[in-house]
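Here's the structure we're looking at; comments come further down.
All protein chains of the complex are present and in place, except for one that has been dropped.
Going in written order, the chains are labelled A and B, and every chain counts its residues from 1.
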Amino acid sequence: MPLGAYLTLAALVFAIGLFGVLTRRNAVGILLGIELMLNAVNINLVAFARFHADLAGILFTLFTISITVAEVAVGLAIVIVIFRVRRTVEADHLDLLRG
Amino acid sequence: MTGRVGADDLALLVLGLPFASFLLLALVRPLRRSAPAAAVVSIAAIALAFVGAYLTLQWSVHRAAAVNPSTTWSWIPADGGPMATVGVMVDELSMLMLLLVTLVSLLVQVYSWAYLADEPRSSLGRYYAYHSLFAFSMLGLVLSPTFLQMFIFWELVGLCSYLLIGFWYDRPAAARAAVKAFWITKLGDLGFVAGIVMLWSVTGTFDFWTLFTMGSMGTLPVEALPPIMFLIYLGAVGKSAQFPLHVWLPDAMEGPTPVSALIHAATMVTAGVFLVTRAFPLFRFAPDVLTLMAWVGAFTALLAASMACVEGDIKRVLAYSTISQLGYMMAAAGAGSPEAGFLHLLTHGVFKALLFLGAGVVIHVFHTNDLFRMGGLRGQPVVWLPFVVATLALAGVPPLPGFFTKEAILAGMLEVHRWGPFTLLAVTAFLTAFYMFRVVFLTFFGRPHHSGPAHHHVPWLMHAVCWALAALTLARGLQVAFFSGHHAGEGPDWLPAFSLTLAGAGILLAWAMYQRALVDPARVAAVLRPIDWMARRRYGLDALFAGLYRAILLGFARLIGWIDRYLVDGVLNALSAWTLRAGDRLRRLQSGQPQDYVYGVAFGALLLFVLAQWRLR
Partner (left out) sequence: MTAEMLAFAGVAVVLLASSLGVVLTPNLFHAILYLAVALVATGVVFLLLDAPFLFGVQLLLYAGGVVTIVVFAIMLTERLVGTSIRQTSRYLVNGALVSLAVFVGVVGFLVQAPPSAPRPAWPGDLTVAVGQALVGAFAVPLELLGVLLVIALLGALYFARSEG
C-alpha cells in the first residue's frame, strides 16, 4: 500500500476523534476522542518512519504512547476530583472559565 | 488739508495716563476696594490727561499740506512693508476731540463721586476702573492713524459701553440693555470690519494719511469705493444710533446717569460722527453714500424728536434728543460739510452732558425719573438755571452755541440744495425746542405733581459741576458769536431768522401746553393720533429687533444645540454603545466550556491549512 493510504487512514481516524471531542457530553467521552486523535498521530509517525527508513519516527511513537498514558492517568484523576466536588462530569456544567 | 499738528509724545502721555489708571485699578485689588483711593487715582489720571490735552492744543504748530501728521510704528510685519502699524495722529480733529473727551470725562468722574455716594465701596472702585478704561479707549480711537487701530479701539469702546450700561448687573433691565446695546452696535461693526478689510484688499493699506494722499493723487481705485464706504458707514450707523440701529440708546439709560452723560451724549456715540469726519476725504468719492447719510440722518433726527415728544422718562427724552442731534451731525456730513457737523459735536457734547448731569440732580431731588411726578422747583435757581441754559443751547437760542452750529448745518444743507433733508431738519428744530421746554416746564416750573417729601438734599459737588458746564456752554457761545465770526454770511440771510422762529415757536407751544394749559395736550394727541400712537410704541422697531433676535439667533442656537446633541454627541454615544455591544457579543465566545475552545483550535488549524495551501500555490 502506498504511503498515502496510511496517511489518509490516519487523517480519517483523526477527524473522527475530533468529532468525538467536539460532541461528547461526558468528560470521559471527550478523553476517548483525544485518544483516537493521538492514535491517528501515531499511525502517521510510524508510516513515515517506515517509508523513509528513519528510526526516529518509531522512537517518537514510543514516547508518544508513554506520555499519552501518563496524560490519561492524570486527566482521569482530575475528572474524578471534579466529580467529587461538583457531582457531575458533564462538560456543559464545567464552565468555571466563563467570561 | 492744512491745519495744526501737535506733539505726539504729549498725545501718548494723554493716552497713557488713563490706561495706567485702569491697570492700577484692575490689578491692585486693595486699591480698587477702597473707593476714595480708586476715585483719586482715576480722577487724577484724567485731570492730568486733560492738562496734557490742553497743552497739546496750545503748543500745536501749523503744518503744511503735504506733511503727515501721524507717527507710526510697524506692528504686523509683511513682505514689502508692514501690514499694519500702530501710532498716533495728532491733528486738529484729534486734538479737539482729546480736549472734549478728557474734559467731559473729568467732570463726569468728579460728579459721579457725589452721585454714587450710596454705592457700595468696592463696586465704586470697579466703576472708576471702567471709567479709566473707557477714557483710554475713546482717546485711542480719536488718536488712531489707521482704520485697523481705530477699529480695535472702536470695539474697546463698545466693550466699555457694555460694562458701564450693565454696571448694576444684578438688575435684569440693565443687563438686558447692555446686551442689546452690544448686539445692535455689533451689527454695525460687522459692516465696519467688512468695509475696512475690503478697503485693504483694494488699496493695500489701512493708514489714513496714505489713503488720503492716494485719493488726492488719483491712485485710489474709486470704482470700488462706494460699497466699501457704505459698509464703513454702517459702523457709524450702529455706534451713532442712526435709524434703524438707534434702538439701543434709549434702553442704555438703565446705566448710571453720569455714564449716560459721558458715553451716550458726548463721547462714545460721537465716535460714528468722528469716523465719518475723519474719513471724509474717502467719503467724497462715494456721493451716493453721502446722500444716503444725509437722508438717514435727517430722518433719524425727525423720528427721534417725535418719540421724545411723548416720552415721560426724563432720561429717555434726553436719549432721544441725543439720537436726534446725532442725526443732525450725520446729515451735515452727508451734505458735504463735515466741519459743521463736527462743530455741533463739540458744542453738543458739552451741553448734552450738562443736560444729563442736570437731570441727575433732578432725579436726586425727586427720586424718580418720571416727568409727570415732578414740578415746583421755581424757587431754586441753583437747580434749574444750568439746565435751562443747556436747554436753550439745544433749542438753538443765541448767544448759546447750539444756535450757531445748527444754523451752520442747515446752511450747509441749503448749499447743496437738499431740500428734503432740510425740511426734515427744520421740523426737527421746531420739535426739539418744543419737547425740551416741555421737560423744563414739567420738571421745574408748574405745579408740583409729586407726592411725598420734596427736595432731598443734593450734594454741592453735583451743582458745582453743572454750573461749570453751564459757564463753559455760555463762554463757547459767546466766543463763537463774537470772536470766530465765520458764521456771518454763511448761508442765506433769512436762515438765522428762520431758525430763531422755529425755536421760538417750539418754546411758545410748550409754554402754552404745559405751563399755562392753554392747549390741552390730550386734544393735540387726539388730532395727531396715528403719529402719537406709533411714537408711543417706538414705531415698532424695538419689537422688530426683538423678534428678529428671537427668530434668527435663538433659532440658530437651537439648531446648533440639536446638532450638538444628536450629531456630535450622537456619534460619540453610538461609538460607545457599539463598543459595549461588540464587547458583549465577543464575551459570549468565552463560554467556559472546553469544547468551544476546541472548536476555536480547529478553526485556527483550518485557517492555517488554507494559508499554507495558498502559499504553496
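Here is the rule we use: a contact is a pair of C-beta atoms (placed from the backbone, for glycine too) under 8 Å apart; a residue touches a chain by one contact, two chains touch by 3 or more.
As the structure is a computational prediction, the values presented were derived from the model and not from experiment.
Touching the missing chain, out of B:A497, B:V527 or B:L616, is residue B:L616. Contact residues of subunit A toward the unshown chain are 1-9, 11-20, 22-26, 28-29, 31-33, 35-36, 39, 42-43, 46-47, 49-53, 55, 58-59, 61-63, 65-74, 76-81, 83-84, 89, 92. Residues touching the missing chain, restricted to subunit B, are 595, 599, 602-603, 605-606, 609-610, 612-613, 616 (touch as defined at the top).
Note that only the chains that are shown with their structure count from here on.
Mean C-alpha position of subunit A lies 95 Å from that of subunit B. On the side of subunit A, the complex with subunit B involves touching residues 18, 21-23, 30, 91-92, 94-99.
Interface residues of subunit B facing subunit A in the complex, by the touch rule stated above, are 587, 589-595, 598-599, 602.
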